[in-house]
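One protein chain is absent from this view; the other protein chains keep their places.
Chain naming follows the written order as A and B, and within any one chain the residues start at number 1.
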Amino acid sequence: MSALFDYHALAPELILAFTVMAVLAVDLMPVPKYYAAVTGLVGLFASIIPLLTLALCSELSFCSDNGARLLFGDSYVVDTFSLVLKGLFLVSAFISLLLAVGYVESDRYYQGEYYFLLLASVFGAVVMASSRDLISIFVGLELVSGPAFLLAGWRKGDARSNEAALKFFIVGVLSAAILLFGMSLIYGVTGELTFSGIRAATVGGELPAVFTLGVLFVLMGFAFKVSAVPFHFWTPDTYEGAPTPVTAYLSVGSKAAGFVGLLVICYSAFANMRDIWGPALWIIAVASMTLGNLIAVRQTNVIRLLGYSSIAQGGFMLAPFAVASMVEGVELEGALFATVTYLLFYAFMNLGAFGVVMAGMSKVKSAELSSWSGMAQYAPGLSMLVVIFFFALAGVPPLAGWFAKLVMFQAIISGAPNVWAVLLGVIAAVNAVVAFFYYAKVVKTVWMDSVPVEIPAAELGGSGLNPALALALGITAIATIVTGLFPGVLSFFGEATRTFASGF
Amino acid sequence: MIVNFWVTLGIKMALVLGVMLVGALVSIFGELKISAHMQSRIGPYFAGGRWGWAQPLADGLKFIQKEEIIPDTVDVRVFKLAPYVVLMGTMAIYVVIPFGPDMVAGNLDLGVFYVLAISSISTVGVLMAGWSSGNKYSLMGGLRAAAQLIAYELPLVLAVVGVVILAGTLSLNGIVEAQAQWQWFGVTPEWLNVIPPYLILQAVGFAIFLTASLAELSRTPFDMPIAESELVMGYLTEYSGLRFTMFFLGEYAGMVALAAIASTLFLGGYWLPFVSDDLLNFIGPVVLITKIALLVFLFIWMRWTFPRLREDQLQQLAWRILIPVALANIVVTAVLKVVF
Partner (left out) sequence: MGELVVFVIFAPLALVGALTMVAARNPVHSAMGLLMTLFSVAVFYVSNNGHFIAAVQVIVYAGAIMTLFLFVIMLIGVDSAQDNQEVLPNQRPIAVALGLALLGLVLAAGSQGWVPRGTGSPVNGTIENVSDELFGAWILPFEVTSLLLIIASVGTIALAQFRPRAIAGDEADESAVDGELV
């Protein structure tokens, strides 16, 4: 362990924290409000730089200390796993911010505060990626959700937004309480707060039943955060009611933070308890993908559809967890790799999909699928993006999603002799087909249906795209296509996290 | 051994109670007389023979004899409990006031913190009283009181932090000793500390502390919660008899308690130079009481000098002036502490 305060290792967090404060300060100054957004973007960009230097440092010889950096008595670890996920959070925050700029500016929102809260939430996610003890990860998780509660209710005059925030808040608080209860049981049994300590304390020995209970409660707490069935009730309403850029962030940043917490806590703290969390997550994964997909089929609102789709996608990400109890060694690493890779691909696709929804809403002022019909006739470019992102989410080969699904199935099949793994694979395959149906339905509505008569022709194709939104759409579209053709670009980062599963 | 413990405890409790009651009664009398003279009146004159010294006692007896009226709309349990909560919060402060090196009922490690924590309980009592009375004036008074107490709790706490930084301890005895041993640039003789060093170094903190304690006590110029001209008597409106007496006593006991804390934190407490610790146990209380009396006089003086602040002015004073200044005070103190 190096010095107590390793500034290099903490540089991304420090820069981000400084940015968060700077955004608030810029908001106070008598300058145009979008300066705050620019400050945030610059800060996000600046905090990616130390991530790269840290990543290089573990490769280069002249760097004094390479390898994982342990800070604060093993409770904060900067390794390749955390670096990759921090990168994911920062990049998705970058895109979320771009999505938000036009939206926040056009309506009566508190702009500076909006960016401040968004960045603070990202800061929490970044802290979570490195946290290796119960307290840090809980505080990080709260920092992710706290601003999200507020952002969900940002449209103050809109009753739906209020409902969204309230539901999200109450469920979030409940899940935090369950999580804390579980953590307290785990701490009570093992007497350890750090994950390495918990892992060491659980080797082989006979553990009392309350520990199992604690593990289950912790899983439940995180399941709320990743909106996995049966803890998903808040998701569609919150996604629909919250401002759309916030929904985009919730479905990617906040969800990814929940997954990171789950990954970290399952693969490190509960590495010896795979027999407990494997089957539990098997059930949750199957329920999420099945229920999410089946309900999504019946949705008539694009945002609700994406909400249920994100529940289903969450089920796909959870599937590799389920086989972790059946495999060892390289295949265990494969399970972790599958989830992380899925997260990386999903982030771009889903942000893009929400970007498209926002652009579509600026055209037709509605997120109802019926009013989107025939969009290709007056907005062909946008309709092309609909095809890209929704087919990518469905997993159609030349686009990004197929590789994510491939590694997910690979991971599931690696547990193949086991009947449960086979069953999971079959269910996932059926679900992938069902999912294709409703993604394709959106594409069909946009391209093949006729323009609804009640929309006056003059209003169609009205306002042009906001430049920030266009930039966000461009980035995500390019990322979706390029990573679909060359999946190695992103899966390289997934590979880098592999070793996390095999322990430290 | 166990018996000994209970006996000591009993004596300590009796002493705390006695000190509180006497302090409250004396300051009530002070208030009556001082306010009278400030208004060119004579004040109480007959009770007790000379100067009307027994007036507070007579008042107390009168209140005890009176019938206690509990109106119909009152939430009886909460209504009855409220005065006890208020009085308990105040009484608990007396436990840690050091009257001498050993003249303290309980020398806690975190004396100051304890005082701030326990005094916040009174707020709840005030709210209980205001709500349970089932009377709009009382409710308004309770709400105002709560808003005010929350707002001024912060500068009160923040003002203390400066002293704690300088002294390096939270114990009240420790803070007194730290003031006794203060050295200006490492050379000053001890006797110079008769001029309390923290009064000079923490003048800003002292001013904030006094202002905030006035507000915490809901005394003019911060008596919006019981503003007679608009709220009848605020959260006290429905109280009568013994329970009213408790609120009344609680207010003056609180004044003495906060004055004692202020004297200990900023004015050197019980300490005198050239006096051994043993002797200080006897002289200390006198010294402290003198300082308390000065501060109580100051409180009374302010009450009869300043007009009442409007509610919004009152909140602005706390949030826009006192808290930022207190924060700045902490920063400056901390920086100076590190530099020197």
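What we mean here is this: a residue touches a chain if its C-beta (ideal position, glycine included) is under 8 Å from a C-beta of that chain, and two chains touch if they have at least 3 such contacts.
Just so we're clear, the structure is a prediction, and the values are computed from it rather than from any experiment.
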**Study point:** Contacting the left-out chain in the complete assembly, out of A:42, A:135, A:297 or A:478
**Key:** A:135
Review point. Out of B:36, B:70 or B:124, which touches the unshown chain?
Key: B:124
Point to revise | Candidate in contact with the missing chain, chosen from B:31, B:59, B:153 or B:177 | key: B:153
Practice item. Can you work out which residue in A:84, A:99, A:117 or A:376 touches the chain that's missing from view? Key: A:117
Revision key, fill the gap. Per the touch rule stated above, chain B touches the missing chain via residues 75, 77-78, 81, 108-110, 113-114, 116-118, 120-121, 123-124, 127-128, 130-132, 139, 142-143, 146-147, 149-150, 153, 170
Study note, to complete from the structure: Note that chain A touches the chain not displayed via residues 4, 17, 20, 24, 30-33, 71-73, 75-76, 105, 108, 110, 113, 116-117, 120, 123-124, 127, 135-136, 139-140, 142-143, 146-147, 149-150, 153-154, 156-157, 188-192, 208-210, 212-213
